[in-house]
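Only a single protein chain was left out; the remaining protein chains are all shown in position.
For reference, chains read A and B in written order, and residue numbers begin at 1 within each chain.
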Amino acid sequence: MQSKLKINNAEYHLDHDPRTSLLDALRNHLGLTGTKKGCDHGQCGACTILVNGRRINSCLTLACMHDGDEITTIEGIGTPDEMSDLQSTFIDHDAFQCGYCTPGQICSATAMLEEARQGWPSHVTDDLTQSADLSDAEISERMSGNLCRCSAYPNIVAAIRQMAGETQ
Amino acid sequence: MSTHLKMDEPDHRRRLDHMAQGIIGTGMNRPDGKAKVTGTAPFAYEVQPEGMAYGVLVRAAVTCGTLKHVDSDKVAALPGVLAVMHGPKFLRNPAQGTADKAPVQGSEDIAYWGQPVALVVAETFEQARHGAQMLQLEIKAKSGQVDPETATFETPEKKQDSQGDLDQAMQQADFTVDVTYTTPGHNSAAMEPHASIAAWDGDQLTLRGSYQMPNYNINELASSLGITPEKVRILSPFVGGGFGSKLGIAPEAVAAALAARELARPVGVALSRKQVFEATMRRSESRQRVKLAADAQGQLTAIGHDAYVSNLPDEDFSEPVTQATPFTYQGENRVIGHHIARVNRTCAGSVRAPGESIGLTVLENAMDELADVLAIDPVEFRLKNIPDKNPTSGLPFSSHKLAEALRTGRDRFGWDARNPKPGSCREGEWLLGMGMASAVRVNILAEARARVTLSPGGEAHVETDMTDIGTGTYAILTQICGEMLGLPAEKITVSLGDTSHPRGPGSGGSWGASSAGTAVFLACEQIRAEIAKKLDADETDLSFKDGHVIFENRQTPLTDLIDAAITIEGHVEPGKTMKDVTQATYGAHFAEVAVNAVTGETRVRRMLGVFAAGRILNEKTARSQCLGGMTFGIGMALTEELVHDPRHGQIVNHDFAEYHLPVNADVPQLDVVFLEERDDYANPMQSKGIGELGICGAAAAITNAMFNATGVRVRDYPATLDKVLAGFEDGC
Partner (left out) sequence: MKTFTYSRAESQSDAVQSAQAGTAFIAGGTNLLDLMKLEVMTPDHLVDINHLDLKRIEETADGGLRIGALVSNSDLANDMRVRTSWPLLSQALLSGASGQLRNKATTGGNLLQRTRCYYFYDTDTPCNKRTPGSGCAAQGGFNRIHAIFGTSEACIATHPSDMAVALRALGAKVEILRNDGEVQKVPLGELYRFPGDNPEVETILHPGDLITHVLLPAPLGGTQIYRKVRDRASYAFALVSVAAIMRLQNGKISTARLAFGGVAPFPWRVPEVEDLIEGQAPSPALWTQAADLLLQDAKGQGSNDFKIPLLRRTLAAVLEQATNGADI
């Protein structure tokens, strides 16, 4: 079947099996291998991308379901020559080791910062009727959908904390 | 040109302390960082050549048996399917680390549930996956041995050790503990699933794979395929985590190579996460009985450590649980036992810090138990029992920082605030406690080669087939080269994970940085000597800094001194310093936990690790390694457990929803401190391994803290809430 995907402001025409997940479309068909496959079942977050500004697991959705959506992958967040501030901050804080979960962490954090800005609460927010400040506990909870076996978690939190501080 | 060092003598020159560039040891950012944060670092499955076909492995779902027939025809007829393969060259399981030859091969004999026995190759991944799911295997199932506890244990003589009289010492001692702990199987769970892409050019095979040790993998792959290593090139420039799971060549690499040859086109095979759990390596479960005896002053007189582990038949590896027990604490009476059950379970192999990770952890739990019996502070108890030489071999220690680590940690953590009486600190529903443990890990130097080229433009290029599995190899080799040649990082490129480069040591056993680093160090030392010749000077009289050579107060641009590229291969071999002294890294873990008095849930509130690992080559990446190790400890203490079905032995929780790695919310800010240390016996850089020390003992600090918080001693890892609750219900 045919799908038209808008990814990082570019249009891609895809001739594909209906079974193709959005993740496999990116990795196997479109050469956008920055998005990673860690579990293929929504249990690790390595495949996190943004669809219409929101973070999702690209492994648990079909490419054909996204005709018309605005998709942003790590390649659209920043490039080696023009990194986003969050990407640079990740490097400074050594917020990764092997780097495999990292694009997912960065996509996730990019969207999460926006969620927080919009006042979304989390499981650890005491008062659900208020906007929560991004404490370390808030950052950790909101980033818990992204596993990191190297466990850069403390550094990931530090990098995001710095970004949150700079944008507030 | 090449230069060679056999490490037979300690190197007291400490040359890196006298270099001028000032880059070694600093927390320089990783040079590979940009590629990683932008998703442009090419991992194994991501350089898909034109025309690549997709392969998916098919596993046998029986405990053990014989594969009688593969119903290939039906699947071969499915749309897009190109081949259905199986046969005698398929690997039963991955090679063990440093095996250097093929593991047990053949699809016919099935030894565990989940063994890959066939491969379906198709034009697309979706077609191959469905074909693999449809493939019918006719298997004559046999009843296997799935439970190590009911198996017959082998007790190999060379793995037992005894001195003095343990039984008598236990009887005569003022205070003793005799406790049995169990630890479950673990999975390395690197975030990148194992993957290989194989492509043949005539009889020449190129394999892009996710491998830690291409230097061994090249021979393992060649041996598996029955070809010579000269016909094989392995590329592993980026590896998405290893932790031991990618040490040896694995079934997907050989299957991909066989299929690519058969189809005369490139074939890529990536494992599913379930296959990673079932068909790579597990850390063996263990049952450990520890006996400790002490006199009334808290001096240890006896240590017994008896370990029961398991593996498949025909595997040489068995988890070296007691590796640090012979030398960690004093005690004239000592018995080490090691027993191996042969079971039909997923192959057991190396998972981060095989041995000490679980063995030292249990020893440290037993030490905590004895300290409690003695009513001595646990830190003090350990300080009383640090030996001044290896109590088993009598050899001196190369360097020993355990006492300093314990004292530094005690002060920094605020250990004095701990109430030794369990259950005495409460905050609402939460019971608070502190615990600690020593960290010990043996230190190893491995043979390594690296080539360094200094170009006439004043740029250096480092080449070795050593890997960076997240450990920071790109950074530290850059720093070693930069320090030795007086170059800033941007003048240096490092090329790794390519077997067309000189053989590195591979990433494993925490030896990678020191061994590969020494090879680079040696090459650079020789390059300095070559330059010194041009100035008619002694190399040691030169100072290299920022692209200049300083000699007799004259500063000459390096580029003025090189008319042609200088290329040197550095080569290091372990020597007598590995045998004449006992080399190890040391540290101390401190943890504060909160245990919920209602539910038994445990949260680590804060954790400190103090580590001594010789010269720290990059403060930032070394710290990250320790964060990772400590977090492995959190997982080991609280959540991680491979569960095997009691009837068929298969791993029941073969995904990330049910095999619980710590998530971000499980890990507090962790504090890491490095002690200043130079170990002259380790290598000419005085550095030691840091990749595994952080896990050794970490879980014990947490479970010891849980005891302090609650009075409940969970001796069956992981200390999940049900086990804590059982202690509460028993009235603790």
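Definition applied: a residue touches a chain if its C-beta (ideal position, glycine included) is under 8 Å from a C-beta of that chain, and two chains touch if they have at least 3 such contacts.
Only a predicted model underlies this, so the values are computations on that prediction, with no experimental measurement involved.
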Option from A:35, A:84 or A:108 whose C-beta touches the chain left out: A:108
If the hidden chain were put back, which of A:30, A:64 or A:134 would touch it? A:64
Missing-chain contacts on subunit A, rising order, are 1, 17-19, 21, 40-42, 45, 48, 54-57, 59-62, 64-65, 108, 111-112, 115, 119-123, 125, 128-129, 140-142, 144-146
For the chain that got dropped from the picture, name the residues of subunit B it touches. 61, 126, 129-130, 133, 429, 598-601, 603, 638-639, 643, 645-647, 650, 652-653, 655, 657-658, 660, 662-666, 720-722, 725-726, 729
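The working rule: only the chains that are shown with their structure count from here on.
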Residues of subunit A touching subunit B in their complex? 17, 19-20, 24, 27-28, 33-41, 43-44, 46, 73-75, 77-80, 83, 87-88, 90-92, 94, 96-103, 106, 124, 136-137, 139-141, 143-158
Subunit A partner contacts - residues on subunit B that touch it in the complex: 27, 29-30, 32-43, 45-46, 48, 54, 124-127, 130, 188-193, 238-243, 270, 272-273, 469-472, 620-621, 623-625, 627-628, 630-632, 655-657, 661-665, 667-670
